[in-house]
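Missing here is one protein chain; the remaining ones are kept as they sit in the complex.
Letters A, B and C name the chains as they come in the text, with residue numbers starting at 1 for each one.
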Amino acid sequence: MRKLIRSYTFRTVVQGLITIWAVMTFTFFLIRLMPGNPAQIKIDEYVDRYGMSEDQARQQVATLFNYDPDQPVFEQYVDYLSDLVRFDLGRSLTSTETPVAEQILRFLPWTLFSVGLALLVAFSLGVLVGLAMAYWRGGLLDNVMTVFASVIYAIPDYIIALLLIMVAGVQLKLIPVGELYGGSTQGIEPGFTVEYILDLLKHAFLPVFTYVLATIGGWMLTMKSSTISTLGEDYITVARARGLPERRLLTAYVGRNAMLPLMTRLAISIGFVVGGSAIIETLFLYPGLGRNLVLAIGLRDYTTMQGIFLVIAISVVVSNILADLLYGWLDPRVRLGGDKGTE
Amino acid sequence: MSTAQRAPLVELKHVDRFFRKGNATLKVLQDINLNVYPNEILCLVGESGCGKTTTGKIIAGLLNHSGGEVNVQGRPLASYSDRREKAHLRRTFQIVHQDPFASLNPSHTIAKILSFPLLRHKMVKNRTELAARLLELLELVDLTPPQDILNKYPHQLSGGQRQRVSIARALTVQPKLIVADEAVSMVDVSIRIGILKMLLRLKEELDIAIVFITHDLALAKYFAWQGRIAVMYLGRIVEIGRTPDVIGNPAHPYTRALLAAVPEADPDVTRAKEEMPLRSEDIPGLLNIPHGCAFHPRCPFFVPGLCDAEVPKLAVARGFNQEAACAPLELGLPLTTYAG
Amino acid sequence: MADGSVVLSVEDISITYTTQRGIVQAVSNVSFDLHAGETLALIGESGCGKSTIVLGLIGLLPKTGKITTGKVTYRRRDGRLIDVLGLNKEQMRQFLWNECSMVFQGALNSLNPVLKISSMIYDTARAHGMRADEAKKRALSLFEKVRLDPLRVFNSYPHELSGGMRQRVLLATALLLRPQVVIMDEPTTAVDILTQRSIIKVLKQLREELNFSVIFISHDLAVAAEIADTVATMYAGEIIEKGPVSEVFYRPRHAYTLGLLEAAPRLSTGAEELMSIPGSPPDLIDPPKGCKFHMRCRFVTDECKTTKPPLQASSPT
Partner (left out) sequence: MKRILLIVALFALVAVGFAPAAAQDAPDGIFPGTWPYSLPPTHHLNLFAAGGPHDSTGIGNFYRQLVVMPFGFYRWDSATYEGLLAESWGFNEDNTKYVVTIKEGTWSDGTPLTANDAVVTYAIGRILNWADWNYLSDVVAVDDRTVEFIFNETGAGYTAERLIMKTRIAPAATYQALADEATALIAAGKTSDDQEWTDLATKIAEFRPDVLLASGPYTYSLEDIGDSYMTLHWQPNSIYSGSVQFGEIRLWQGETESTTPLVLNGDIAWATNVYPPATQQAFVDAGIRLVNVPLGYGAALLMQHDTYPFNIKEVRQAMAYAIDRDENAFFTNGFGATGTEYMAGVLDTMVSTLLDADSIAKLNHYDFDVDRAAELMETAGFTRDADGKWVDAEGKRISVEYKAPAEFADFLGASTNAVEQLNEFGFDITLRAIPWQQTAEDIRQGNFQLSVWSWAGGNPLASRQFFGPIQRFNYVGLSDGQKGMNFPMEFEYNGEMINLDALINDVSSGFDRDAQAQRAGRVALILNDLMPFIPLNIISAAQPFNESILTGAPADGDPLYAAPLDDAWMLKLLLEGVVRPAGS
């Protein structure tokens, strides 16, 4: 038991749980400090859009919504916590009887798929190109890609998305924008079929391409500078002196060491995969969690927001733990439980 | 010069210094008893990780101690609560580091580097005095002609010149003690001696005490021939005394091992040196310092049941003038090679 | 130890670096022969060109460096002579480690931190067509020879070894493919005294057993005094004195060598008077005429300032 309490894993898990709780509590109160509440937002909408009277709107909202603005916040918090302990994320405030968990399960896979795929592509491609840029520094590839990376790195993702739509989609008609919107084509039976998977990829193309463009510059530049500093290390010269072939040098000696500093960044990125990018998902009508979060924020749907924030917090914490493990696997110097040298 | 005549500048009594590393505690220094007297030369020697730099920093007031007592000019360090007193104290003790490139701001001229402490501590009254003082300082450290140096940047100077500037900067505030931490390790052999000679001259001219930290025994012997040497091993002083005694007639087995191991710039002498084989070549980590005498697992003269039982005290053994922390020596036992 | 036959002959080699300030004449017209089994110490202070020479020999000069003149001839065990500077990339890759290996300064940074020692051994072996099992056998026996716990070290990561152990690993690795020449660049500079001692000991033993030649680069006269057969003193890119170790140490002919010796403190003597050499080395972008040491030399004559003295044997006085 004592050993368990002292063990690294146990401590990490406890720390993670505490972090998640802290984030959860913080967001719980923070989102309730935001101006407006779900009922008032809906009332405003009814009045503004449908010319209802304030009373009319209020009466209707009171019964339609699952929210009592007069309940003390702390009481709400206690309720929320006690539900959470039973793994119940509660129900959407603005859509009675829709469990938050169900919403998250509906939208999360799309975000995981698109952002995850984009991260995978951007990271691996960025790292490869960055490595090559540094290895053949000053060459054509380096010069061209450095300019490309710096420019693309400086453009926000939604601008890239808009350019993609307006230039490639509307003006040049290269991309059938409408056809690519959404997560999948209606009518194609979901399942493990070639047709469905191709359709998924087709629909993920726009967001994934945007994410990749928006992030790959950063990966390339970071990898390049990391590789340059690795190339200056003695063990590279030594390995060269040992007559190792270039390929082995490039992978196990330069690449692997240069990638180490990128792992933390990768972990953070992985953690934020679940959040997705609200703007991109909204622009491309991609049915992801980020878009759903923005909708929930707009409607002040506290429980839905809370649920999504919780999932993000968990994934950030978990991915950081995983990053620790991964880092240990890649860099034996920080390997967990590894004994220190005698010196 | 006798060390007993003047009250010590700095007194370390049973000083410990621990660092936390994760859950573990690194005992970097344990039970250090050491006085630094005015105008003396004290050499701290030992291998990497022995605690010599930490000791130097505690002496210079750059690092707090974890346990024990530090007295400065006869008063406990803790009693210096006044801000002015503290500032004065900080000026009294200066440190010169190994790498002058790292310790000199590369974007400032030498004049600026030297003016800064002079102005901050109001050591000069006006511009004319400042200019005069700058020239004086550079002449003190043999950077002549000084006018050529003043407007240069650190990178325009050679390694030796840079280290001289570092020393000049330490001198700006008229210190009573300079801790020179491996101050000439990065300087070329041909220039080293010049800097050391200059330090010795400054010590005499300006009445400064010098704590000289080095891993190079030959250099320590040369520099501190008139002073004392303290040999450190794994956070403790194992031998301390006048330099000719420690080098000429080493007492502690570790000191002996070190002296036997140092190669000399004389082919015949160095090839004829008698080897002192250690029982182990591994240096224990600070996380698991051996019980008793920390050197016992490697010591060729290990006495089971004695050396690994208690930490030996520093004491003057028969046949020696210096103090050493070795239990068999203290008991007057002959040092015989351990056969077990 | 030297059996007389020349394994490596360096003739009139010059190396320059292109920098923003101009062209640095890092090495000028250096020649030396390395005999079988001989240990040649190249001693000199920072910037004297000693490391540049060896990087030039093994084709690892940085892009800014260039060999402008000279010829390097290597004699293989089968007697064939190789023009080292004329090797193409692949031939050079094969030449390295098979014929000429290297031990670098700073053992910690010389090993890839993410690979086990075993991977490093296998990598090296595979690059030169040695079978894995043979490489392992050879490595273990070499580890044994350098007094390491063979299996433990073989399966360790670099950070799990102490500085001394790592330096011995490098030494053993250098001998993996039985090269005739091992270049050692300040191999004991970054280690502690006791460790240095044990490495020197191991090196001496290995040399006796395996009979390879060593080019030993150091700024430390004491270490050179201990292990060198021949000593060459370098100053400002040139070899200014070369001879058997006892000649150079006891009867130095060049004022610079003399100066170095006079500046080196010793333990075995009592109080001693040491002297340093005034001034600092010349700027190699615009080297002085004549003897490059003349500005610092206490024996300087007018001739020194104009005429470059040749390296020649002088009769013992």
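Just so it is clear, a contact is a pair of C-beta atoms (placed from the backbone, for glycine too) under 8 Å apart; a residue touches a chain by one contact, two chains touch by 3 or more.
Treat the numbers as computed from the prediction; the structure is a model and nothing was measured.
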Contact list for the unshown chain, restricted to visible chains: A
Full-complex contact with the absent chain, from A:E54, A:E75, A:E195 or A:E246: A:E54
Absent-chain contact - pick from A:V13, A:A62 or A:L141: A:A62
Of A:T94, A:T111 or A:T215, the one touching the omitted chain in the full complex: A:T94
Touching the absent chain when the full complex is considered, from A:F113, A:W219, A:Y253 or A:Y286: A:Y286
For chain A, residues in touch with the removed chain: 34-36, 40-42, 44-45, 47-56, 59-60, 62-66, 92, 94-99, 102-103, 106-107, 165-166, 169-170, 173, 177-178, 181-186, 203, 282-287, 295, 299-300
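Rule of thumb we're sticking to: only the chains that are shown with their structure count from here on.
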Chain pair with the most C-beta contacts: B-C
Chain centre separation (chain A, chain C; CA means) in Å: 53
Centroid distance [mean C-alpha coordinates] between chain C and chain B, Å: 32
Residues of chain A touching at least two other chains: 340-343
Shared-contact residues (touching 2 or more other chains) in chain B: 282-283
Chain C residues within the chain B interface of the complex: 45-46, 147, 162, 164, 192-198, 200-201, 219-223, 225-226, 245-246, 249-250, 256, 259-261, 263-268, 270-272, 274-278, 280
Chain C contact footprint on chain B (complex, rising order): 47-48, 158-161, 188-195, 197, 215, 217-219, 221-222, 225, 244, 247-248, 257-271, 275, 278, 281-283
Complex contact set, residues of chain A against chain C: 233-235, 237-245, 248, 252-253, 256-257, 260, 330-333, 338-343
